[in-house]
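Take a look at the following structure, please.
All protein chains of the complex are present and in place, except for one that has been dropped.
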Amino acid sequence: MLNIGIIGAGRIGKVHLESISYHVKNAKVVAVADPFMNDETRAFIEGFGVEKIYSDYKKIIDDSEIDAVLVCSSTDTHADISIEAINAGKHVFCEKPVDHSVAKIQEVAKALEAHPKTKFQVGFNRRFDHNFAAIRKAYDNGAIGEAHILKITSRDPEPPNPAYIKVSGGIFLDMTIHDFDMACFLTNSDVEEIYVNSAVLVDPAIGDQGDVDTAIITMKMSNGALAVIDNSRRAAYGYDQRAELFGSKGMVATSNDTLSSAVISNENGVTAEKPLFFFLERYMESFSEEMRQFVDACENDKDVAVGIHAGIQSVKIGLAAKKSVEEHRPVLLSEIQ
Amino acid sequence: MLNIGIIGAGRIGKVHLESISYHVKNAKVVAVADPFMNDETRAFIEGFGVEKIYSDYKKIIDDSEIDAVLVCSSTDTHADISIEAINAGKHVFCEKPVDHSVAKIQEVAKALEAHPKTKFQVGFNRRFDHNFAAIRKAYDNGAIGEAHILKITSRDPEPPNPAYIKVSGGIFLDMTIHDFDMACFLTNSDVEEIYVNSAVLVDPAIGDQGDVDTAIITMKMSNGALAVIDNSRRAAYGYDQRAELFGSKGMVATSNDTLSSAVISNENGVTAEKPLFFFLERYMESFSEEMRQFVDACENDKDVAVGIHAGIQSVKIGLAAKKSVEEHRPVLLSEIQ
Amino acid sequence: MLNIGIIGAGRIGKVHLESISYHVKNAKVVAVADPFMNDETRAFIEGFGVEKIYSDYKKIIDDSEIDAVLVCSSTDTHADISIEAINAGKHVFCEKPVDHSVAKIQEVAKALEAHPKTKFQVGFNRRFDHNFAAIRKAYDNGAIGEAHILKITSRDPEPPNPAYIKVSGGIFLDMTIHDFDMACFLTNSDVEEIYVNSAVLVDPAIGDQGDVDTAIITMKMSNGALAVIDNSRRAAYGYDQRAELFGSKGMVATSNDTLSSAVISNENGVTAEKPLFFFLERYMESFSEEMRQFVDACENDKDVAVGIHAGIQSVKIGLAAKKSVEEHRPVLLSEIQ
Partner (left out) sequence: MLNIGIIGAGRIGKVHLESISYHVKNAKVVAVADPFMNDETRAFIEGFGVEKIYSDYKKIIDDSEIDAVLVCSSTDTHADISIEAINAGKHVFCEKPVDHSVAKIQEVAKALEAHPKTKFQVGFNRRFDHNFAAIRKAYDNGAIGEAHILKITSRDPEPPNPAYIKVSGGIFLDMTIHDFDMACFLTNSDVEEIYVNSAVLVDPAIGDQGDVDTAIITMKMSNGALAVIDNSRRAAYGYDQRAELFGSKGMVATSNDTLSSAVISNENGVTAEKPLFFFLERYMESFSEEMRQFVDACENDKDVAVGIHAGIQSVKIGLAAKKSVEEHRPVLLSEIQ
């Protein structure tokens, strides 16, 4: 049984609490800390039988009963808390991005080198999604031969509020970072070069924050494949999450998930359901699966599915994307330190 | 918190134990009884923290801590155990069919009349399936107008073993009974008349047991709609569970669920996944949802979603189907007492 | 070059004139006759370079330049004109049904026996449709093994006017006759027994004519397969023409054709196009293909694709269907003489 402490009781912290309680065997959340702990949150946490509820995360770091820590706090604290937890001998699951600065993430990497037995997993939950996993499986099986073209469509149903945009690190580190990790995962490869074609088409307020809301991003992967991601902050029909991998022997593609397969035919046409609304609906099962695998890695000393390399690469790609927009040119990943 | 005792620890009893433990709030399995309790089963049950594990179901009936009983024993014991539990003041969830004899089910109905506060739900889990529920919702919303034609396709991936066929009550009471209940649920109506066109095409051994393995069943519903069910005991591509409801203003139809939406295009064609293998894979979520609603009905004194009427009707339809085969003619439901 | 005379310049006669002129090689329409020939029709026919335009079809029968005759007149004249044409040494393509009376069709069969070199094809155009042909091809290839269950969905977008209903011979000889022929074609088998479950749900005026507008028809085929057809005279979403053949090794199924594959996703859902409106839109290419094959059979002394046996069987099945409704019981085809 893995005893887990969750640091940060915001939306994603609550998701993990519920996942572990209901869907993960051999693990138990024994403590939750959040600096803004309030009565409602406390009641929610207690509902899962958690007894240790704190404002100060250090109580979790110092708790010898706790084997593993989930870092679900604000992004700027991810790296420091991770390092503290690693140094306290705990396994760490850290939400994405590990940090907006590559140097900072490399400090985490250094802490890990000093603790070779410690497990550190980054929260790229989409790797555990049934659809994306099926693409990778088909690729690994040789069903499509060598990878030539990867296409990822990733569009949110609605933009975050402007206040969040400001602290988000921009679309590439906030939203596309998942797609960057998917590009690496689906092609089993790293990014070598990136070029971004972007615009503000959804909401001028996003442009006022110095960000973009629509983008087509093309990349060269280190295995020779070409990749393209298209992003929008607002798809009128909901959360659009598709991918296709085209190779020398064929193609594997996935479509959106829906609440049911019901199709209504009437005088207006033949109408299927919209995609599941947003990530909490669409990726809920993947949050459970990433926890199951993290717990399994900790309990059975296995390699984690998403390690620090993925944490560093995804942020480097995001920074290269920003640089491509700023300098209006293709940018090599090797330019980002 | 509803304290539940499960009677019968076979496949479906275990499903409910796991569902309640992981997916149902406000309920707890406190006891499980099975006359053939063995070490493996006992270990499985203990894994969910259940402390009271018995061979004799009467210990559950007599346990005043227990609020509700799940009757998951062999079909021939369903009615008697249900009546005992009802008379002991417990809510009852009874697996389908309640019995092979209508008279016996009506004894349960009588016991319920004497306990008007008692909840009694029959295990027609498909009513809680996301796809079938979406059909009914579209119908209730008026999206397809008045019901004209209902079509249900229900094919198993493989036949049960011949030994089971013998005690199953035949395909209509064992397999089609779910589809009969679906026909009533999806059209929100009862069956008035039935005609069966059947054959032994899958396995002569099934015919040797006096049963059929392939059937097309047409019915007149009490609201005027026509309905058809087609059954096979063996679909080479897996569990085929589809329905469509056609009405004056349009049609709503559902297709099979798959593990992922991945489609592989290669020189052989464009290939999607097979349907989920069988009912444990396909309907797992519906088993949780039927429990949630049963618990909600018990805890909050609401009407159950599938009551004794459905239990009686489904068996009557099954018996009428058998009579139609035997007498090679359309049979009115009113002929079945 | 096959010289063709068309008898009957109604809707289907015009379709064949256009098909042959534009889409069929080695054939030429040289004459058209219609008792109700008017200026508009004459102009239409002249537009295809046809010089011989008559009111009296006998001028076509007597024209030694003409090799083959298309009988597109009213149903009650099909058999007599066919016999005249056969006796005059011409190949005959006869629209469906050959007649409403089996005895009458057998007179045509007798005339054909006396002219063994004469080609006689019945206008069951759906056999030449790309979708239905693909089902039969998959079956012939062994892709689905032995046939177990055939399902045909056949729904018109709107009922004919009541006046037509009266002379149509009823839904089974007018509309379902195509589906009966499909059942035989797709299973490569004859019908042995039929049972009809029917109702008047679309329009009471149809019931007033003694006809039904909604039906579920189940059949036993001579190869052991079970079959079901569902019919409606009015599908709100248009012409619904689907089939699936389920067998020991798998299933082959077809869906409706649309004008384009465009799918619009917006806040209301994910909407594809309605099926092509009605038979002229849906089956136009099959009308060309049936003519190509008829011309090929005539020119190269090959067997026709749809012979007099299909003409007789389809009407027998239709009459058995009527008898099943009247006598409310399953009817053997052998009861129909």
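Read from first to last, the chains carry the letters A, B and C; within each, the first residue is number 1.
The rule we apply is simple: a contact is a pair of C-beta atoms (placed from the backbone, for glycine too) under 8 Å apart; a residue touches a chain by one contact, two chains touch by 3 or more.
None of the values given here were measured: they were computed from a predicted structure.
Colleague: Can you say which of C:I144, C:V196, C:A320 or C:I336 touches the chain missing from this structure?
Modeller: Once the missing chain is taken into account, the touching residue is C:I144.
Colleague: Using the touch definition from the top, which of A:Y54, A:F132 or A:Y237 touches the missing chain?
Modeller: Once the missing chain is taken into account, the touching residue is A:Y237.
Colleague: Please pick, from C:Q121, C:T176 or C:N256, the residue that touches the omitted chain in the full complex.
Modeller: Once the missing chain is taken into account, the touching residue is C:N256.
Colleague: May I ask which residue of B:M1, B:V167, B:A272 or B:L332 touches the chain that does not appear here?
Modeller: B:A272
Colleague: Using the document's contact rule, name the residues of subunit A that touch the chain not shown here.
Modeller: Where subunit A meets the chain not shown: residues 145-146, 148-149, 151, 153, 155, 195, 197-199, 201-202, 214-216, 218-220, 224-228, 230, 232, 234-237, 240, 246, 248-251, 328-330.
Colleague: Using the touch rule from the top, list residues of subunit B that touch the missing partner.
Modeller: Given the touch definition above, subunit B has residues 235-237, 240, 265-274 touching the missing chain.
Colleague: Please output the residues of subunit C touching the missing chain, sorted low to high.
Modeller: 22-23, 130-131, 133-135, 138, 143-144, 249-257, 259-267, 273
In the analysis below, only the chains that are shown with their structure count from here on.
Colleague: How many angstrom lie between the centres of subunit B and subunit C, each centre taken as the mean Cα position?
Modeller: Once rounded, the distance between the two centres reads 42 Å.
Colleague: Would you please write down the residue numbers of subunit A that are in contact with two or more other chains?
Modeller: Those would be 265-267, 273.
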